[in-house]
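Here it is, the structure in full.
The complex appears here minus one protein chain, its other protein chains still in place.
This part shows chain A:
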Amino acid sequence: MDQQGRKAIVHIENVSKSFGQTKAIDNLDMKIMAGEFVTFLGPSGCGKSTTLRILGGFESPDQGRVILDGVDVTKQPPNKRDVNMVFQDYALFPHMTVGENIAFGLELKGQQRGEIDRRVASLLDFLQLSGFRDRTPDQLSGGQRQRVALARALAPDPKLLLLDEPLGALDAKLRGQVQVELKDIQRRTGKTFFFVTHDQEEALTMSDRIVVMNAGRVEQDGTPEDLYYRPASRFVAEFIGETNLLEGTVRGSDQGAVIIDWKGHSVYGSANGGQPQTGSSVAASIRPENVICLPQRPANDRALKGRIVNRVFKGSKTTVDVQVDERDPLIIKAHVDPAVAHQFADDTVWVTWDTNRLAVLAG
């Protein structure tokens, strides 16, 4: 049980998997809670797809176990598992109609004809595919195919639904819409979704929880907000969203804030994992929208003076590049409200931020 009283539906127990010399998954150990929308996020080759395929039964781990709802399924083939998958290319059977595709899993479960028909009809209705029952997959659009694949995977009522980058084949405009739909479907069905993607925006939009993977290991496991504002590592900070990465050495601490010497400038941030050792070299991350630009020197002494060297109007915001040092071109990117951007007419600006927003990262 977790804090919200949900039980673990899946336990990935110390799983490792190698392909030849490459370690695809390096001792992964985690629980997935019932009803959770978990996203495995990472660049290609990070081990996220291998994890998904191990859960689906298409790969077997070299070490470790997979526990599904209390039962060890490590050795079970895909057809014996209460897990269904939405494939990247949807893998709809071309010789079957939409209805037959959705009914496939139900037939193999040995359900009665009438029962199957009712279930198929209700899924078609649920996914707004009612008129498409007798069409074949090649008569559908990309978005419709994606929904049929989802319906087919949901039909046998699996304990866990695996989604392997199912939005990759859709065009950018449709993708945004489908993200919202998918999250909504997950909420309404209450199913546990295990989603795999390399698209950080997709992950942030839909997930309850994101697991960032890199080179077979978990970099960070947390809510989208955690990952965005409190990245645990430099990799996470750079992989998710746009950020300013400041590299320097730890100078000391001041009332809980970490003071970093950033090439001669003192910057103040906070460390998640306790005060880093003085003198150690660290990186710190701050999001452009958390950087505050002021036309005058503020009352506190934690501001840096700089000059705007580049400004771009983007409608809802103006992005500016602030050069903090004349000699060494240190740049901080910031977002400014376009309505007040004129205040910086002579381009002189003071930048500052809430100390909690500058995340000090190890290494």
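Quick note on the criterion: a contact is a pair of C-beta atoms (placed from the backbone, for glycine too) under 8 Å apart; a residue touches a chain by one contact, two chains touch by 3 or more; residues count from 1.
In this text, contacts and distances are computed from a predicted model.
This complex has a chain not shown, and the name its UniProt record holds, of "ABC transporter permease", "Acyl carrier protein", "Aldehyde dehydrogenase" or "N-methylhydantoinase B", is "ABC transporter permease".
Set against the missing chain, the residues A:42, A:61, A:105 or A:306 yield one that touches it, A:105.
Across A:152, A:175, A:198 or A:234, the single residue that touches the chain missing here is A:152. Per the touch definition above, the residue from A:39, A:84, A:97 or A:270 contacting the chain not shown is A:84. Although one chain is not displayed, its contacts with chain A can still be listed: residues 56-58, 77-79, 83-85, 87-89, 91-95, 104-105, 108-109, 152-153, 156.
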